[in-house]
Structures are given as structure tokens and as C-alpha cells.
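The complex is shown incomplete by one protein chain, all other protein chains being positioned as in the whole.
The letters A, B and C name the chains in turn, as written, and every chain counts its residues from 1.
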Amino acid sequence: MRTFIEHYGFLIVLFPVLGAFINGIFGRQIQNKYGEKPIGYVASLTVFFSFIISVIAFSVIARDPQPSALICHVYNWLNVNFVRADVSFLFDPLSAVMILIVTGVGFLIHIYSIGYMKGDPGYYRFFAYLNLFIFSMLILVLAENMLLMFIGWEGVGLCSYLLIGFWYSKKENAIAGNKAFIVNRVGDFGFLLGILTLFWSLYNQIAANDRLAEFSNGTLSLLSFPFLAENIHLLKGVNLFGIPEYTGISVITAICLFLFLGATGKSAQIPLHVWLPDAMAGPTPVSALIHAATMVTAGIYMIGRLHFLFSMSSVALGIIAAVGALTALFAATIGCAQNDIKRVLAYSTISQLGYMFLGMGVAAYSAGIFHLMTHAFFKACLFLGAGSVLIALHHENDIRWMGGLKRYMPRTFLTFLIATLTISGIPPFSGFFSKDEILWKAWSSDHGHPILWFMGFVAAGMTAFYMTRLLLMTFFGENRRDQRPRDAGGGHGDQHSGSHDIRESPASMTVPLVILAFFAIIAGFIGIPEALGGSNRFSHFLGPVFGSHVEVQHHDPLEYILMAASVFIALFGIVSGVLFYSIKPGLPAKIVSRIKITYDVVYNKYYVDEIYDFVFVSGTKVIIIILAAFDQYVIDGIVNLTGFLLRCKSRISGSFDLRFVDGAVNFIADTTLSTGAGMRKIQTGKIQAYIMFLFFGMVVFVLYKIIF
Amino acid sequence: MSEFIQNHILTLITFIPLIGGFFILFLPKDKHDVIRWSSLVITVVPFLLALILFAGFDRSVYGFTHSNGIQFIEEYTWIRAYNIHYFMGIDGISMPMIFLTALICPLCVLASWGINRGVKGYFFLFLLLETGMMGVFTALDFFLFFVFWEVMLLPMYFLIGIWGGPRKEYAAIKFFLYTLVGSVMMLLVMIYFYLTSDPHTFDMTKLAEINSVFDYRTILWFALFINFAIKIPVFPFHTWLPDAHVEAPTAISVILAGVLLKMGAYGILRINYAVLPDVSYNMSMFMAIFGMINIIYGALTAMAQKDLKKLVAYSSISHMGFVLLGIASFTNEGINGAILQMFNHGVITAMLFLLVGVIYDRAHHREIDGFGGIASVVPNYAFVSFLAFFGALGLPGLNSFISEVLVFIGAFKKYRVITAISASGIIITASYCLWTLQRIFLGKLNEKYKLLPDMNIRETISLLPLALLVVILGVYPHPVLNLMKSTVKYVNNIFLNMNL
Amino acid sequence: MLTNTESLKYFFSEGFLSFFFLFLLIVSFLKRDLFTNSSFVYLLGISGVIITLILELTLATAGQGHTQLLFYGMLRNDYFAHLFKLLLVFSSLFLLVFSFISKETNRKFLNSLEYVLLILASTLGMMLLASSVNLLMMYLSLEFLSLTAYLLTGFSHRDERSSEAAIKYLLYGAVASGAMLYGLSLLYGMAGSLDYFAIQEYFAQNNVSGVIAYISVILILAGAGFKIAAFPFHSWCPDVYEGAPTPFTAFLSVGSKSAGFALIVRFFYQIFIEKGGGDILVPIGGVDWSLLLAIISAFTMTLGNLAALQQENIKRLLAYSGIAHAGYILMAVASQTLFGVSSVFLYLVIYFLMNFGAFLVVIIIANEFNTELIEDYEGLVWKNARGAFLASMFTIYLLSLTGIPPLAGFIGKVYLFLSVFEKGSSLYWLAVVAVINMVISLYYYVRVIKVMFLLKGKEGVALSAMDRSQYIQYSIMAGLSFLTIIFGIYWVPLDTLSKLAANFLN
Partner (left out) sequence: MDIININSYMIISLMLFLFGLFTTITRRNIIGIILGIELILNSAALNFAAFSKFSASNLEGQLFSIFIIVIAAAEAAIALALMLSIFMRHGDINADKLDRLRG
């Protein structure tokens, strides 16, 4: 079976791109001739095929986990001197898990989108982009070397740009797409610098102990992950600029921070998180697939893939953990104050990503990946639930005007309830296990620290609070549709008064919801920690990738206390949510009025967007205007400058004929022309002046000779 | 017959357009279509020859100096008294450029179907221009190289001057003066080389072998560098480019950006590096800094432009900055990346200018803000423009990414800070590309262009090969990379064992 | 040193010319009516000059290698003299042909016979000047040429500018040749002899304190500089060129300028040079005339180009361009090398082609529109086939004057730079100045092209179509432009000729 994967592993990647090609090029004809059905089926089938092969690959790896990864080499993409990159795919437990998530959740979302996008003119375009996204994500996940990963990395950025700006007729969507791509591009800049520093410092070290000969046969590649894994130790003592006595940042930390900058760009952490909330402008399945399950997790996967690099620099890990924890807390606070259903989920994604980074930061890589998997399931379920709510209420997404949907949409409500409980971290559900493991590792692991645990702990409480608020305001209480003031923002589409016509979404949308909810429940059981008697099969499964340093078996009593504390904080969040939003509906308004200023600050996302706009966007605008003017007037337009000066001089003197201004090229040409005009003045036409000039010339030459 | 073609291929490639041009002069003046079709056929012939050249090119030969073996050599004594030879040959550096020129010229003829004033003169001058360009890339005798270098100037002046936009005279004379200032400096250097080389020779490859004999080396190097910098164009000398581009007709600005800018970089590799290697090595920091300035400055000024064509012109300045950075890196990867970037940029700028031409033929103006949301009205045009603009910003998977990565990797070895700053250029490039796309294609549909016709067959044919190249070279760059690898390896070795 | 009677054998081309001149003079007194029809008179003149040309050619080819001093050391018929004579006779032939073509001289002139006679006389003067190796002979032939030129300038008496130009030309010329005369007398005083070779021996034996020699050289330069319109002595040039009838202006800019250069080269390379080993030339006489000529050349070039930038009148523009080209040629003279001498001759031949071509176009346009202003050339190429032909020919000449490669002007410039560089590093600055001037010159040459090509013609100014009768004009035009292009690509014949001209020193 291993040879099967080695030969046909690339099919996983090939199918989605085939689907994208068919839908992209022939989509319009198919849609006009045969309607929307075949397009949806083509797209979903291709993803399903790659899902099947992923399952085969997963089973192959799960059955005999050899240490060496399984590589499916397709062709040599780039081979210039020492820069060598092949298009080849790496199958090991980590990538197996990831391709399962990507293709599995992807397939479910494809099914869901068939229903969701019904009637949209750009139907074929949507599925083409979706397939293209799956293709890029699979490349990112299966890439065997950094450059190929970079292609996947930017490929998903492109697809998110296309999908966010899918309904491009509205200006805001297009701008949101732009914002997403440019912020990602900032991250990619960091990623690129990481690759460059890694490449050259590794090259110098290898050249130092003259192992360059190995590269002569042209098979080894400096940037491929297996090679990096073995030779990263060479970089241990090296500092950034390779100058021995310069003691500053070690090159490992520099590389990790650059790569982490790339990760924050992609996974929307603190400095570069601004694009994710705006990305909600895209269709909901897009948000579910890209901005919840797969793309945003790319950063975590990258750190997981390069764990050997990151674990060598405790400084970098500390920063990652701190940023993760901070983002979790920061996003959670904003989440509580948002009224748009999708924005709440967006901020909750940012905060959950913060958890994953926290996990990675404390070197609990398997815990991070475990939370990534469970988060993919319940967050996708939440988004799809929100999607079906939006469809039912004709694209009304402001939760203040919803309520009481429990009666009309039982299945959506049920799955939404399960997912909310999972995310809040209630024990039987998978959310509890993965989040708790991270929190435990945040405290216990040698890179961890109690403050990190405490920040995670508070964020967990807030998560429970805002999720319950969301659940209650949408599904419980009575319907507040008619209280909607005429001009309230958000929610376009016709105003249906009354609530009688809200119907449950069709089967094609609710079935994926149920499956996802089911996974949200059972996913936790494969990672039950030893403390609770489970064998934590998930971290053992990932053992070979992250080095199976089996934790010491002692059951520290502290673990149980922390577990109890996290359950307590979850319940406290839910209870306070219920208290605020169902028992005493007036209470939140009163509290808000008392802490008006802080509420406004939190509601407006700490004005981060406004600051970025002011500093960067209008800043660059000013710079480019100055530069363009500089280019036109100073360098090129010395013409206009001197032309202007000469014109006013000529108006004053009136004797010069200055028609030459339009023909002059630049300052030098200008002076030559004016001296030319001067020359003409000497030619006065008087014969005696000429004769004087003749003798004057001769006298000058004679004097020159006598003097020198 | 094929044997004749085999050993006269370079002369044929260079002079068929000229002979065709004279043939066109005798066609009847008013039969525009006959003229257009015959000139198309005339430009397709060199393309076929270029394909033969591409097939027959031996990728393993070093080239660059006489002893290493230049390919497809044609050497006849031209003026015995002064040892001037009609010496033509190609190696890894010139082969991609010849292929690019042979590819772009037929597309430009296709794009100039709209010219209807003095059609005969236009196509004659265009074919003369093609001969000049081919000659520059094939000539290996400095005298012949200089003759072709100036022959190329003449038609450009008339093409911009007669068929250009409103300020065409100013742009044309500016172009002519800037380039002439450069080429007169090269004339002095050429004569100095001739007189100080002991068996008085103009042959560039032989000059490369006896390069230690000249004194005043730095002055010579700067004279040559300024000439080629004006052509690239490098920062302080670039002001002719936006004017020339905005005023030139579409097909001419395609040629101008697609091929003429590459001659500067080609010249630096062919003469500066060959004859004055030690000075070039010392000046690498100087060139790298200017490369960086070009990238950042070009990108920022592009962002501020209101006119689409000027924007593309400034983007060319920014992309050529990569070429200069790559050349200045003196690493195998860097120089390979630079030459690949020359090829890729040629393809992408040609596409961008053709697209500008398409929209200009329909809307008769180029104000970026004048359009809006036309993607729904012209889907094919939108798709190709997105492909071109994403190619321009160096999206991985398309061709520019490979050359940009190679340049970055190459340049990072010696100039870490400069490369880091240049790498920030990709952010600025991404922002102005997307901002332009958003203002033209996305957002609310501008009522004026509700019934804008999509691309017709002629335009599609002229854009198709370029679009395919952008994608294919992104996924599989070997066809072009293999051409230059061995020559660049040799060039790199010169500097390695110069133990500086 | 041949006696007068023996040297007549080598003198029959000038002899025939003077005989023909006298014969015509006498016949004109007897039968005035024969010469009323000016076209016939021009054809007569042309045939006379052609015969002289043929005779000169036979003399040049026959006289293989044995150069003598004729008339007791007055003239020297070496290859330098023969080649320059051929060039000068050709230029007077073109002058006659152009006068035949141009309406200004063909229709309006009453006494075209005197015009032709004066032209023959000036040709004789030039031929003598090219071969004279004696101070007296040099002065006499120079004055002979100048006096006839003063009269020819003032010939179109109906146009008041022409007589003003003539009087200016005369007064300026007289003063300049007076100064030269004074210089010659000082030189004679020092060396004690009028013969070039004797003076050279004098300077070779005893080194003279430079000041007196230097002053005499500068004074002599006044006369020679006046002839080629070099820097301090150029003031007459624009006014005379504008005033004189256009064919004669063409002749002045090519013929008399080449004669002036023959004089300068002969004077400096015969007297102030000692023949070192091989072709090394050692300057003697304590006068660093290479630096002097280099400075004059730099000033001449720069002044010529700068002043030409904003000319409105095409003849004045070509005048200043002529001054600039004189500056370029002086560069080669200043290089003090044999190769420099051959470059001078080569450049003069190429300059001959370019300038006569340009003036032919000016004459034809003057015939059509009766104008010399550049803006009247507007949109010439778009008028009709004839306009397109004229405009493209004019472009070839103008671009060749700038020195754009595929044309002969570029080869001329390359030769000049080669000669300057051969002098070694002392003249590099001059090459840089020349290069900058090339760029400046591009501007005003291309301004004319811009007017012709890039601007749309004024309506209502029609150009008569190409008709059969003007076939002479077009064949000459086509011939000149063909040569300008061919010599730009394959100029070996020119090179051998110029090498020949240079070995007059041995």
C-alpha cells in the first residue's frame, strides 16, 4: 500500500484542480445549458475522491508508523545551483490528519454550498474558486519543501481574496478582499524573509563543514523538510549575521520570528488580525471552510511542521505563546460586544486560534493540532448553522432582530446548541478535552507559565459567555423581527413582517450540520488524556512527528484541579449568559450604560482598524503623492520649474524670446538652450563688432600663451 | 536549403524584417490590410527561426568568451583595415532575449491593426526596429553592436513622434536625447577599448579575454553603466520612460517595455561584466542599492498614478529594479533570476500594455478612476487582466514569482538588509495592483460602460500565447532556465576565482 | 625643383582651366549675345569644369609616386594636392549644377556669364591653394579665392541682403588676411625664407623662443581660421551664408572650407613637424599648436552647436552646423598624427556628401515655396510623394550630420575620435567635449525633422507633384543619399584614398 501512495499520492491534489479547471473554464456553458446541479456535483465529487485517497493514506500511515515520512515525488520544479525545489508531497501523521480535515470538512461544506448558493449567477465561479482553494490548501499541507509550501500559502491567500470579494458588485466586499490579500501579503513578506535567512545560514553552516559536495548530484534540496529536520542542529550556535563575535539574536530565533510573522498574517493573530472580521463579507460557506476550518490553521500547521526549528529557540516559543494567549483574551472581549452573528463567530475563531498558538507556544504541539481538529468541526458547524439562519431570515445577520428561531428551525438549533456546548468546553464534548489539554500544558510544560494559563482560563469563560449570548439571542425568547427599525444597517433583502414564513433549511444544508455536530462530539474521545484514564491516542498517533517524549505517568493532582476549574469557568460563563440574556433581558442595557466608554471601545474593536487605516493607508497615500510630485517636478520636471522661472524672468526682461520652454528636456537642456539664445545676441550684425571680436579672440590666445 | 539556414540563421533572423520592410515599401499605399497581413507574415518568419534556434541550442556550452564556444557563429571580415568583423553569435544570455523579441513582434503587429495613418511608414519603421533589436542581441562585435544599438533609436523616435499621443513630440525627442547621451559615452569607451587592445579588436568576446590591459577602468565602467542604466532605466535616469510610454501607440509601448528595457541589463552582462569584471565586482553594492531604490521608488510612484499606462510604466521600473538587484548579487541564483526576470517581465509587461490598448480602443481614455465594476460586462477581459496583474505582483505559481525568489535568494547572500527592504516591495506591488484591479473591475458598474464589447478574436490571439507563458513558466520554468544556466555558471565562476 | 617650362607638364589641368577662363572672357567681350541664355552658360561652365576634372584625374593616376616641386618650389603635386584638388573641383562642379537647378540663380540672374567666370576663377584659386608650398603662393591663391568669393556673394543684387553680406564678407576677410599677412612677414623675418621646407629646416636646426613664433602662428591662423570659420574668426559666417545665393552658400560651406583645411594641414604639417621614426611626428618650433588648435576646436564646436539651437532660418542653421563641423575636423588636425591627416580628408569627403545633399533639398524647397524659414517645412512628408521623398532624403542627411551609425557621418566621427585617442591622454577632454556637442547637435537637427514629420502641414500650401523635367535633381539627390548610406556601411575605398592623402610628408 505504501508504494500506491508513493505513486498515486498526487491524485489527492490533482482532483480538486481538475474540478476547478472544468468549472472555471466550461462552468458558464454548463450552467446555462444544464443548470446548477452538475456543477455542484462535479465540485463535490472531486473533493470526495481526494477524501477517499486521503483516508487510504491515513490508514497506511496509521497502520505502520515508520519514522521516515512517505514522499510522493512528481517532478523537479526548480533546480538552480543550490536552490532546488521539487513538486513532491510528504505523507506523515501530521499531514495525514490535516488532509483528512481539509478534504472531509471541505466535502461537507461543498454539499452545504450546493444548497446555500442556489440561484446565484456566479454559481460556477464560486465552486471553481472553492475547488481551487482546496487544491492550494492541500499543496500547503502536503508540501515537501518550503518553496512549495509558499506556493500553497499564497494560493490560499489568492482564493480567499477571490471568495471574499465574490459578490464584487458591492464596493465593501471588493475592499475587504483587497484588505485580506494585502495583510496576508505582509505576512508572506515575513515568511519569505524566514525562508531566505534559513536558506543562507544553513548554506553557510554546510559550507563551513564542507558538505557542499553532497549537493553536486542534484537530488538533495536545502529547503526540504526531511533535510531540515536532520540538519537543523547545525544552526545551534549561529547568530543572525553570521559574525562570530556579534552576540545579538541567534539566527534560529530570527527565523522563527519571521516565520511566526507569516503565521500571524495567515492565521489572523494580534498584529495582523484585522482582515478576518472584514472577510465575513464573503458567502458563509467560505467563512466556514476558509476562515474557520482550514486556511487560518495554516500558521499552526507550519509551526507544527517546523517544530524541530521552533523548539530550538525558547525565546520564539515564549513570544508565540504570549501572542496566542493575548489574542485569545483580546478577541474574546471583542466577541462579547458584537451584534453581527458572523462577526461574533469570526472573533471567536481568532480567540480559538490564539489558544492553538498558545498550545504551540508551550511546545504542546500535539495538543495544538488536536484543538485545531476539534475546532475545525465545531466552528464549521457553527458557521454553517449561522448560514442556514441567514438564509431562513433572508440575509438578516444582526442578532438583535432575531430570536425564537428554536420553534422554526429545530435541527439547526440542535446542532448549534451542541457546537456551542463543545466550544464552551463542557466535558463530554471534544472542545473540553482539546482546550483543557492546552490549558494544562500552558501551566505544566517547561515552556508554560501560570499567567498564560490564567489568560486562557479567563478567555475560556468569556467564550462560554458570548457563545451562550449568541445562542440565546438567536434561538430563544420571542422573535424580534418586527422591532427592526426601517433604516437599521445590515441585512439587505425584502422586509418580511411577521415570523410565520421562517422554515427549516433544506436537507442538503442540515445533513452536513448533523455530521459535523456528530464529529464535534466524538472527536474528543480519541484524545482523552491519561489523567482521565484515556490513552490519548491522538498524541501517540502524532508521536513520530513530534518526537514521542512520553510524559511521565505520574498523575499530578494539580491536573485534576485545573480540569475542574476549567469546567467551573465554563459553567459560570453559561450561567451568567443565561442570567444576562434570558432571565433579565434589561440587565445588559443597564451595565452597558454604566460602562459606556469601555463598551464603545470594545464594540469598535479597540479602534484597531481605524489606527491601521490612519497610519498605513493614509500614510502611504501621503508618501506616494509626495513621491509622484517629486518624480514629476524635481527629477523630470526641472523643465517646468526652470521653464516657469525663465518665463517670469522673460516677462520682466522682455527681451528674451523663450519659446523654447516646450521643447526643453531637462535642466541641462534648459541651460544649453538659454546659452544658445545668449550666443545669438553676440551676433549683432555690425561688421566692426565682428572685427573687434576677431582681434579680441587673438589677444586672448596670446595672453594665454604669455601667462602659461 | 536547410544547411544554408542552419549556418546563416542569425543573419536571417536579423535581416528578414528589414528585407520585408523594403518589400512593404513597394506595396500600394492605400491597401492597408495587405500591408498589415504581409508585415504579420514577415514577423512570424523570425519567430519560426527562433524556434529552430531554440531547438538547436546546446544548453551545456558555456559561451560568453570566444574560447568557451559561442553558438551559431557567423564571422566575416567587414573592414579588414580596422579589424572590424561582422561577428554574430549567441550564448545563454542572448538566447532568451532573442526568443522574447521574436515572440513579441508578431503580437505587436497584431496589436497595431488599429493604425490607419501612414500605415506603410509605420510597418516599415516597425520592421526596421525589429532588425535593430535582433541585431543588438546577436551582435558580438562591439562596432556592430553599436550600429544596431543606434539603428534601433531611429524608428522609435518616428514611431512615438508620428503615431503617438498628445505630447508626442516632447516624449519622442526626450527619448532620443536620453538614449543618445548614453550611447555617445559608449562610443568613447568602444574606441578606447579598440585602441588599447594590442591586436586592435572590436570583438567583445576577445576583449573579455584580455580584460586586464585597460587603465582608467572605473571611468570606463561608469560610462558604460550610465549608458545601460538610462536604458534599464535606473532611478535618476528614468524620467523618459513614463512620457515615452504614455505617448507611444500601444504596440510600440509593448515593444519599448517588452524588449528595449532588457537591452540595458543585457549590455551590462555582455560588456561590463565581460570586459571589466573586477570593477563590476567592486561596484556590486552600488548597483544593489540602485536596484533597491528602483523597486521601492517604482512601486510607490506607480501607486500614485491616475493614468493606467503610466502606472504600468512605473511598474516596469519597479520590476527592472529586480533585474538590477539580481545582476548586482554576483551569485549563480541571482544572475539566473535576473535574466529570467528579464524574460518574465517582457512577457507580463507586453500583456499589460496590450490590455491597456484593448481598453483604450474601446473607452478612448486611460483614467483608472474613470472605469468601475466592468468585470461583469467583460468577463474574458477581466480574467486575462487579473492573470496579468497577479503575474505582475509575483503570485507564486506564475512566472514572475520564480525570478523574484531567485533574485531574493541570490541577493540575500551578500546584501541582507538591501534584499529585506526590496522584499517589502512585494507588499507595495500587491497593494497597487489590487487597488487598480478593484477600481477598474470591481465595485459598482459604471453606467457609461454597460455595453462595453468584450475582447475580439484578434486581441485574444495576441494575448493567448503570453497568458499561457505566464502560467506554464510558473509551473515548469526549465525551458527558459536551462538556456541560461551554463553561461551564468561560467560568469559566476569568473567572480568566484577572482579571489576578491 | 623643376623649372617653369618642365613643370608645365604636370600643370595642364590648371592650365586648361585658366586657358578656358581666358577664352570665355575674351569671347564674352566680342559676342555678348551668345551668352544671354543662362542655362547654356551654365552648361558651358559645367563642361569646362568636367574636362578639368578628367585632366586632374589623369594627372593624379599618371603621377604614380614621383612628387616634384613645380615652378621653382612654388607648388607640390603630391597625392595630398591631387586628392584635395579633385574634392575642390567636384565642389565647384556641384556649385554650377546647383546654380543651374536653383531658380534664384538661373532665372533671375542677368549676367550669369560673369557668375560662371568667377566660379571658374575661384576653382583655379582653390586648386593652387591646395598644392602651394610657398608662403607667397599660399597668400596669393588664398586672396584669389577670397576676392572671387566676395563678388559671388554679392551677385544676386535684387536681394539687398546679398550686397550687405558681400561687403561684410569683404571687410572681415580683408582684415583677417591683413593680420595673416603680418604673421607671414614675422615668420619670414624669423626663418629668412618663404619656402615651407626651408622654414621647417630652420625650425628643426635652432629651437626658437616660442613667443614670436607663437604670435606669428596666431596671426596666420586668423587668415586660415577665417576661411574655415573657426571660433574667434567665425562672425562673418552666418550673415554671409544667409545673404549669399543658396548654391554659393553650399559651395562656401564645403568648397572653400575644404580649401581652408588644405591650407592649414599643409602649413602645420609641413612647417611645424619633424618626421620621427615610423609615422611618429614630433612638433618643432617651440609652439604647442596641438593644444592651441584643440582649444580653438572645442570653442568652435560648442559655439556652432549652441548658436544653432534656436535658428529659424535653415541657411543660418546650416551655417552654424558648418562651424560646428569645422570644429570637429580641427580636432583631427590637432591630433598631430598621420592618421589625423587622413581623417581630415575622409571627414571632408563625407561632409561634402551630407552638406551638398542638405543644401540641394533647401534649394528645391526654396524653388517651390520661396522660403528659408524652418516652420514653412511643416508637414512636408504628408504633402505628396515628392514631399515624402524630399523629407526622407533630408532626414538621411541631417541624421548623418548628427553622426547616427548606419550613415557615413558616424564613420567620419569615429575616425576623428580614433585620431584624437591616438594622440594619447592629453586630448581626452576634447573627445568628451565633442561627444557632448554631438548630443546638442542632435536637438537642432531633429527639430527640423520634427517639423517635417511630426507636425501636420498647413493647408493650402501645395507642393507640385514630381514631374519628368526635374530628373537631374532627383538623380543627384538619390546618388548623394545612396553614397551617404553606402559609406556608412562599407567605406574601404574612402579609407584607402585618405591613407594615400596622408603620406605627403615623406
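In the analysis below, contacts are C-beta pairs under 8 Å (C-beta built on N, C-alpha and C of every residue); 3 or more make two chains touch, one makes a residue touch a chain.
Note that the structure is a prediction, hence the values are computed from the model and not measured.
**Q** Considering the complete complex, which visible chains touch the unshown chain?
**A** Spelled out, the missing chain touches these shown chains: A, C.
**Q** Among A:25, A:208, A:587 or A:692, which residue is in touch with the absent chain?
**A** Only one of A:25, A:208, A:587 or A:692 touches the chain omitted from view, namely A:692.
**Q** Consider the whole complex, including the chain that is not shown, and state which of C:154, C:357 or C:379 touches that chain.
**A** Checking each option in C:154, C:357 or C:379, the one touching the absent chain turns out to be C:154.
**Q** For the chain left off this view, which of C:171, C:204 or C:466 is in contact with it?
**A** C:171
**Q** So one chain is hidden, and I want to know which residue out of A:136, A:430 or A:683 touches that hidden chain in the complete assembly.
**A** A:683
**Q** Would you mind spotting which of C:14, C:78, C:143 or C:372 touches the chain that isn't drawn?
**A** That would be C:143, which touches the missing chain.
**Q** Need a quick check: the contact residues on chain A for the chain that isn't drawn.
**A** Interface with the chain not displayed, on the chain A side: 680, 683-688, 691-692, 695.
**Q** For review purposes, identify every residue of chain C that touches the missing chain, sorted by number.
**A** These residues of chain C touch the chain that is not shown: 135-136, 139-140, 143, 147, 150-151, 154, 157, 160-161, 163-168, 170-171, 174-175, 178-179, 181-182, 184-186, 188-190, 192-194, 238-239, 242-243, 311, 316.
Following the convention adopted for this analysis, only the chains that are shown with their structure count from here on.
**Q** Which chain has its C-alpha centroid at the greatest distance from the C-alpha centroid of chain B?
**A** C
**Q** Between chain A and chain B, what distance separates the C-alpha centroids? Give it in angstrom.
**A** Centre-to-centre distance between chain A and chain B: 36 Å.
**Q** CA centre of chain A versus CA centre of chain C: separation in Å?
**A** 78
**Q** Send over the residues of chain C in touch with two or more other chains.
**A** In chain C, the residues touching two or more other chains are 443, 447.
**Q** Please set out, as single numbers or ranges, the residues of chain B touching at least two other chains.
**A** Within chain B, residues 169, 173, 177 contact more than one other chain.
**Q** Residues of chain C touching chain A in their complex?
**A** 167-168, 171-172, 175-176, 179, 210-211, 214-215, 218-219, 222, 226, 231-233, 235-236, 238-239, 292, 295, 303, 306-310, 440, 443, 447
**Q** Give the list of chain C residues in touch with chain B in this complex.
**A** Against chain B, chain C makes touches at 382, 399, 404-406, 410, 413-414, 417-418, 421-422, 431-432, 435-436, 438-439, 442-443, 446-447, 450, 453-455, 490-492, 495.
**Q** Taking the touch rule as given, give the residues of chain B at its contact with chain C in the complex, in rising order.
**A** Residue positions touching the partner: 78-81, 118, 146-147, 149-151, 153-154, 157-158, 161-162, 168-169, 172-173, 176-177, 180-181, 184-185, 187-188, 191-192, 194-195.
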